[in-house]
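Left out: one protein chain. Kept in place: all the others.
Now for subunit A:
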Amino acid sequence: MLNKYPLWKYLLILLVLALGLLYAFPNLYPDDPALQLSTQKATAVVDEQALQKAKSALSKANIDLKEAELTSAGGTLRFNSGEDQLAAKPVVAAALGDDYVTALNLVPTTPEWLSSLGAGPAKLGLDLRGGVHFLLEVDTPAALKQKLEVSSSEMKAVLRKDRVRYRSVDIEDGVLSIRFLQQPDLASAETLLKKDFSEYRYATRQDGSDFYLDVSFTEAAKKEIESYALKQNLTTLRNRVNELGVAEPLVQRQGSNRIVVELPGVQDTAAAKRIIGATANLEFHLEAGLDSNGSDVETLTFRDGSGRTARLERDLIITGDSVSDASSSFDENGRPQVNISLDAKGGKQMSKVTRSAVGRNMGVVFIEHKSRSRFVEKDGKMEEVRRSYSEKSIISLATIQTTLGNSFRITGLDSPRESSELALLLRAGALAAPIYFVEERTIGPSLGAENIKLGVDSAQIGLLVVMVFMLLYYKVFGLFANISLALNIVLLMACMSLLSATLTLPGIAGIVLTMGMAVDANVLIFSRIKEELASGVPNQQAIHSGFNRAFTTIFDANITTLLVAVILFAVGTGPVKGFAVTLSLGILTSMFTAIVVTRAQVNLVYGGRKNKKLYI
């Protein structure tokens, strides 16, 4: 019979809609501001006792706690308001001490039975929730240069060992040139180095009476070093972000040499930037003896600004990379200190060197890789030129009393903040190559809340306006279209939650825009039906061909819009991507609701009945 769906089709539609409702439902529960407790240390666990400690500190500070619970990832303290949450953070952090990380978070309040089905609210983008977005560029040329410098001293050692005489070694534009006076030296150097350093490309040239061996990276080696530097930096940044205590951070590679870091809910952006961008590392050197050769000695100033200097051997004992754990505390005189534990290899090296140097001084050197940006006019355009340099200064110079082993402490730091940051950096590891901030966006929490309100308000009003218009223009069929439209929004939210897509302000705008466009399919169908009726076709036939003939049009029109939305997703970043997501999901769900769900309603009401007047 015309315009009748079989029962199973109705049931299927009901099932889809029920699932949609179920998965969209968690979005109605507002998130709780919360503190997330976790620990990076093997020695500390988040347990009842820790929670109890936090609870009593909070009640002492007169801060209302909504709920405290233990989760698989640690503990969660929920609060009634954002102000309580902010006030509670320092209180809890002080109560639990250094071993725990306290992070601000928004925790869903999805009921148990819903979350056990995998349902949860859609994620909110930074523009709705507040937080920081960084785009960092890894200075891969610097990584290559560092590697070349390391190799250059190794190469010199090899040449010296085999008594190949070279005049000088220079590094320029990524090429290491070794100068020889005689051709045989050049030839034997080439064979020697080729054997030991296979990751390089070798070329020889003659300039006047001098012979040169030019050493440069092969393309493969270059790629490998670059990708290693990026990977290493990603790992280090992840560690640092975890140490910072941010809930649900994002650290992700973007393109060949960029890293995106997103820290939702972070308030103190200055501290976040200092820690993320820090390139500080430590080096341990022995103080040079009076008789040591000038070229093996480096004179460095002290960090305390006293202008004192000391002569240290260039050869280093170990670097901060050998540190396995570090924590900050205070010494007997109340000055900040950092307690350091070394890994097995570092510890062995340390004891080997210090055993024969008891009574001598050891200097702890603080290195920071920095860069200066200058703008240079080139071809009529301003171009940014970065020059990187490193700053070295001595933190402490102390006499080695006994052989040093795996753990020791260093003093001579300016402030407790500096000691705790240094400890953090040593724990998280150093960056393999310097990084630069090329983009940064900070959204305050109040702006985020305001954006949500604006978005939700305009969505509601928009929906109302469209619904009233449809009702007035298409009467009963308008009502069908409105029901479909409402279900479309439910389905869209369900899809967002299921895909755990991120909702942004332009994303909400996309939903609002979809509302205007979602009724389009119904408008197409209805105006077809009207046309058929006008040309004298019986009611049932008009409905039938109205739906059928509008289908190809709807399909073609929506597919092209979908294509454009996909491109938008590909080229867009952040909020714009959010717009592309809601737009494309909205197109898909609206095709389902506008065609299938509307049809089902029409069939239910009008299907199979003769000569019933159509209110359209």
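Observations, loosely collected:
One rule holds for everything that comes next: a residue touches a chain if its C-beta (ideal position, glycine included) is under 8 Å from a C-beta of that chain, and two chains touch if they have at least 3 such contacts; residues count from 1.
Criterion: contacts and distances are computed from a predicted model.
Taken from the listed names "NADH-quinone oxidoreductase subunit I", "Predicted branched-chain amino acid permease (Azaleucine resistance)", "Protein-export membrane protein SecF" or "ABC transporter ATP-binding protein", the protein name that UniProt assigns to the chain not shown is "Protein-export membrane protein SecF". Only one of A:Arg253, A:Lys273, A:Lys348 or A:Lys392 touches the absent chain when the whole complex is considered: A:Lys273.
Only one of A:Pro90, A:Pro111, A:Gly405 or A:Gly444 touches the absent chain when the whole complex is considered: A:Gly444. With the whole complex as reference, residues 127, 135, 137, 269-270, 273-274, 277, 373, 375, 382, 384, 436-444, 446-447, 450-451, 454-455, 457-458, 461-462, 465-466, 469-470, 473, 505-506, 509, 512-513, 515-517, 519-520, 523-524, 527, 530-531, 533-534, 549, 552-553, 556-565, 567-568, 570-573, 575-576, 579-580, 583 of subunit A touch the missing chain.
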